[in-house]
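Take a look at the following structure, please.
All protein chains but one are shown in place.
Think of it as A, B and C in the order they're written, each chain with its own count starting at 1.
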């Protein structure tokens, strides 16, 4: 995400159900033209100030907001993942999200039941997925929080897998049910430990809550955000530099060192 | 399945994509009024003779066949699992399966794309699922072949989980991503090791191919089937009796004794 | 003698009382999450909790969590599925009760968490999240609100989570829990069931931007017991959610 800002990308469309502070940063940095999401803010503190400034005052630029519920985002991605133009649903009836929505239309039940809504397919150009481990071909093992990760990887034209570890393919083959993304859907595999911070990665990293809070505080003002952006993004070359800048004192407590292993599953034929 | 025959159930409707010989036995035993499936036969040998006798000659009784493709069965169950009256698809266009089908109708793409087919929801009264292990609340760990197991469990009014082992709930909690069926969807949990034989259970049982072949041979004639039914179903009280009747010489080679364990997955928070 | 407690703590207790034993509960974060844990620990031991990110738990997380995706909420869960999986169960009608918070509410129980010009200038709120889905698909919904006149409006600017409307298939707002009381919403109007100790009917009406039904002899919300407070304070030791003042939703 930070590299996207460093590369000064422009006019991006962001897609996600519940966005974390990454959305707020990309918006406040002026890289975003449109947001397709159900919730944009700071999961820790509430309001996303960068998002609000862009939406309310057009600072640093105007953004177009396509409002969704979690389920309609999920269905839009699932429709694309299934190779369908739409999926029907009952969610949202009677509310304003679906009223005049560019991607949601009323549709009849061909079997004569009550009317539904059709959620149009949403096909991202790129999905960036963080997983625990993948092999060199992109076959990815993911556990813990899933959300819409799989739908996004299936739906996207290109999927980039960022992993804590690239492992020998035998590790992946040992548990094919844990492979949520088959390698032939993956365009690139990146080994980037800690690449998901400040978010958590089950079994690897705890949530860096302090960073959520401090970003929330600082981003209240444009100046605060600019200084945060300089310190944590623009003045750092890459993710290892980010981790060094955090320092061991902050980083080590976030690293998961104890083990609570999944019960054995025997795949012997 | 054999208990269903012993209880002399009548007028059942069977649902499944690729049916194994269980369908053929239930049909030949006269318990079935209707079959909703994509393929009915003997996965080892081809034709299901009991099914053919019922369909072609009405022996021992006429059956109604609702022909599907694997995907339309999958979508019908998925629609029910999603709480929808139907799901759209492109499969089957131009073929006879979907022509005049009681559960499949043409539907427009509300976004103006090419026409699709709507596959109506299929809600079984009961789903019987065989898994490796479950806790007493029915939270079920399943690995290996999935097929439509999850869709069936979600779609059914009542789901019965048959497992190789009932385990302490800590075993299930150790790997929540392996829980494909949440316990609150489950009406009953049955510990019945070898309950899926002659089909295989990853890590527990190999496919009992000999039984597929001998059933295939015997079921060619009504007399052959009747003798098979007497020996392997009617004259046996329950599944343990079936396993005893097989005998260790036949049973032991089917038991998986070596271990190929899934790579460790750490869930420590 | 009754221990002192915050209004947030009283709201948690009120939320817990909305959960019946054996029910499937769509759990939110903050107060409803504490309410679910409290209900499990007291009168609803067999209730099951679904989280919109796909987590299913039959007991609260062992450690404090800031978000439902935090590792302690996954460790020890009975299942961890995808968002669409739990939403599908919700759409199927397998969820008995869901909790939603809102920034604005109207008499029909419509909630706005998207955008408002109530205070004059446009204010953008985070949006629906799963709120609209819970409001649309749960067997019934319990709403949690800060009780302020500007938040209780004759008509909300934007209906993020639909309340009662003609042709609703299922569910709808059943109960509203605020910083001032507990209200019944099932009839399409806001009717006081109980007001929190020390709150008068007049104060409740003044704090509401539309007419509510409140009986002069309306009872007081039963305060938290020592055990209930004990549970809440063990689950939220720093009062991150239950200390004053309430964090805005």
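Here is the rule we go by: a residue touches a chain if its C-beta (ideal position, glycine included) is under 8 Å from a C-beta of that chain, and two chains touch if they have at least 3 such contacts.
Quick caveat: nothing in here was measured; it's all calculated off a predicted structure.
Asker: Would you mind listing the shown chains in contact with the chain that isn't displayed?
Answerer: Looking at the complete complex, the unshown chain comes into contact with A, B.
Asker: Out of B:30, B:60 or B:74, which residue would touch the omitted chain in the full complex?
Answerer: That would be B:74, which touches the missing chain.
Asker: For a quick check of understanding: of B:22, B:148, B:218 or B:265, which residue touches the chain that isn't displayed?
Answerer: Looking across B:22, B:148, B:218 or B:265, the contact with the absent chain belongs to B:148.
Asker: Which subunit A residues touch the hidden chain?
Answerer: 80-84, 135, 137, 139, 154, 169, 172-173, 176-177, 179, 182-185, 267-269
Asker: By the contact definition given up top, give the residues of subunit B that touch the hidden chain.
Answerer: Listed in rising order, the touching residues are 17-18, 37-41, 43-48, 51-52, 55-56, 67-71, 74-75, 78, 89-97, 114, 143-151, 199-200, 202-203, 206-207, 209, 212, 256, 260.
We take it that only the chains that are shown with their structure count from here on.
Asker: Spelling it out: a chain qualifies if it touches subunit A and also touches subunit C; which chains qualify?
Answerer: Correct list: B.
Asker: Of all the chains, which has the CA centre nearest the overall CA centre?
Answerer: That would be A.
Asker: Taking the mean of the C-alpha atoms as each chain's centre, how many Å separate subunit A from subunit C?
Answerer: So the centroids are 27 Å from each other.
Asker: So the centre of each chain is just the mean of its C-alpha atoms; given that, what is the distance between subunit B and subunit C in Å?
Answerer: Roughly 41 Å, centre to centre.
Asker: Roughly how many whole angstrom separate the Cα centroids of subunit A and subunit B?
Answerer: 36
Asker: For subunit A, write out the residues touching at least two other chains, lowest number first.
Answerer: As it turns out, subunit A has residues touching two or more other chains at 89-90, 143-144, 146, 202-203, 206, 256, 260.
Asker: Using the touch rule from the top of the page, what residues of subunit C touch 2 or more other chains?
Answerer: Counting only residues that touch two or more other chains, subunit C contributes 55, 70-71, 74-75, 80-81, 90-91, 137.
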